[in-house]
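My structure is below; once you've seen it, I'll send some questions.
One protein chain is absent from this view; the other protein chains keep their places.
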Amino acid sequence: MSSTSFRDSALYPVVFMLVVSVAFVGVLAAMFRFSEQKIEAYKREQYERMILALCADSLAAVSGQSVDEIIASYPDSYNNFVKPMDEGSQPRRAYAVNHQERLLAWVFDIGGKGLWGSIRALVATTPEADRIIALAIYEQMETPGLGARIGEPKFLGQFRRKLVIQEGKAVDFELIPEDQSPTADNQVNQVTGATITSNSVLKMLREEISLIHASLKQEEER
Amino acid sequence: MDISAFLLFWAAIFTSNILLTNFLGMCSYLSVSREVESSFGLGVAVVFVLTVTAGLNWLMYQLLVWLRIEYLQYIVFIVVIAAFVQLLELVIERYVPALYYTLGIFLPLITVNCAIFGVSLFLVIRNYNFLQSIAYGAGSGIGWLLAILMLAGIRAKLKEKLVPAGLQGVGISLIITGIMALGFIGFSGVAPIQ
Partner (left out) sequence: MKLREVFLTSAFKENSIWRQILGICSALAVTNLMLNSLIMGLGVIFTLALSCFTISLIRNHTPRSVRMMVQTLIIAAYVIIVDIFLKANLPQISKQLGPYVGLIITNCILMGRAEAFASKNPPLTAMIDGIGAGVGYTLVLLCIAFIRELFGFGSLFGFELGFLKPWWTNWSIMVMAPSAFFLLALFIWIINKKYYKVG
């Protein structure tokens, strides 16, 4: 009787595959669980720092501290001035920026679809949500060096104090080439070679802020 | 997502061609396009793999979400693709051995064809439903097939002896593809597929 080793049986590949899979996935899962907290904590901190940075100017104007002082004194300044709103109380995740009981600004977590994936941003607006105070993008999957340049200060800086809702209607933004000087308030310099991504940002702002503005108005009228 | 699967299918073939717009799936495309015959064979294999794995991976992703282990998606997707390609390799070796020998190493390399992995990732990112995934997978596959046939056809017609010796083969293929890609940039934004 010939003896066939386990190696030659049809079961061997299955067992082998299983063992290798379990081994590697096990290592992965362990690494993930182990680092999960650290990664989450880091993400959380970056997120909160971003919120703070968005409204640092507005806070500096009324609180007497300088912009740098406010940013440097995280997490105290964050806990002092920023208050997360309850889930569901606003159409998007919202943070209220208060100074001495007075609402200075809102910061909303908004999202849209870019070319390669979704874009998630934090936008600071005036209490009426009709004008952007500042914009920051915290997640995107666009091509680095191309579409991803929407995350650069050069592109985002254009949105400081930009009017988005005028007389109840969304402002019609227009993209102009990167090196051209804007001649009107509704003109935005695009990122060269990334028209679709630049447009995605405009679309996201228009749609999200219109939604938020309408919802706030409804609240007011109640 | 409100895009009809039908529109997705056609957009994936023409206006958002996985190879000429997203530049995925280059390696085998450049090497196998030497002959129209093997290009067609590889292309059909890719269509098949793309359509089936798009569906399979959509199902796997729902399972991963249900089990709260989405971080394993890269591994699961690529292993599903690898398993399916391995199966396909065995079938082709058995029933169409001529194709098996022509394709050589490029058959197992379908596994790491970024186009296939890319489609699986895209359908997760863009939140397609099952029907949309299949349509997008099939369309992308046919788009890839179209692109490789175009290149193979051009290379067949091209009088290669007129091409400088250093550019023959890969060099001229890259230039031709570059020109085609430039042309396809004109399609951007025509059909919104997300």
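Order as written gives the chain letters A and B; numbering starts at 1 within each chain.
Following the convention adopted for this analysis, a contact is a pair of C-beta atoms (placed from the backbone, for glycine too) under 8 Å apart; a residue touches a chain by one contact, two chains touch by 3 or more.
Quick caveat: nothing in here was measured; it's all calculated off a predicted structure.
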Query raised in the report: Of B:L7, B:V44, B:L109 or B:A191, which residue touches the hidden chain?
Result: B:L109
Report summary line: The one residue from A:V67, A:A96 or A:M141 touching the chain left out of view is A:M141
Report summary line: Sole touch to the unshown chain from B:L7, B:I69, B:A82 or B:M150: residue B:A82
**Report entry** Absent chain, residues of subunit B that touch it
**Finding:** 23-28, 30-31, 71, 74-75, 78-79, 81-83, 85-86, 89-90, 105, 108-109, 111-114, 117-118, 121, 164-167, 170-172, 174-175, 177-179, 181-182, 185
Report task. Tell me where the left-out chain touches subunit A, residue by residue. Result -> 7, 12-13, 16-17, 20-21, 24-25, 27-28, 31-32, 35, 38-39, 42, 116, 141, 143-146, 148, 192-193
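The working rule: only the chains that are shown with their structure count from here on.
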Query - Interface residues, subunit B side, partner subunit A - complex - result: 69, 71-72, 75, 79, 125-126, 188-189, 194
Requested in this report: Give every residue of subunit A touching subunit B within the complex, in rising order.
Outcome: 21, 24-25, 28-29, 32, 113, 116-118, 141, 195-196, 199
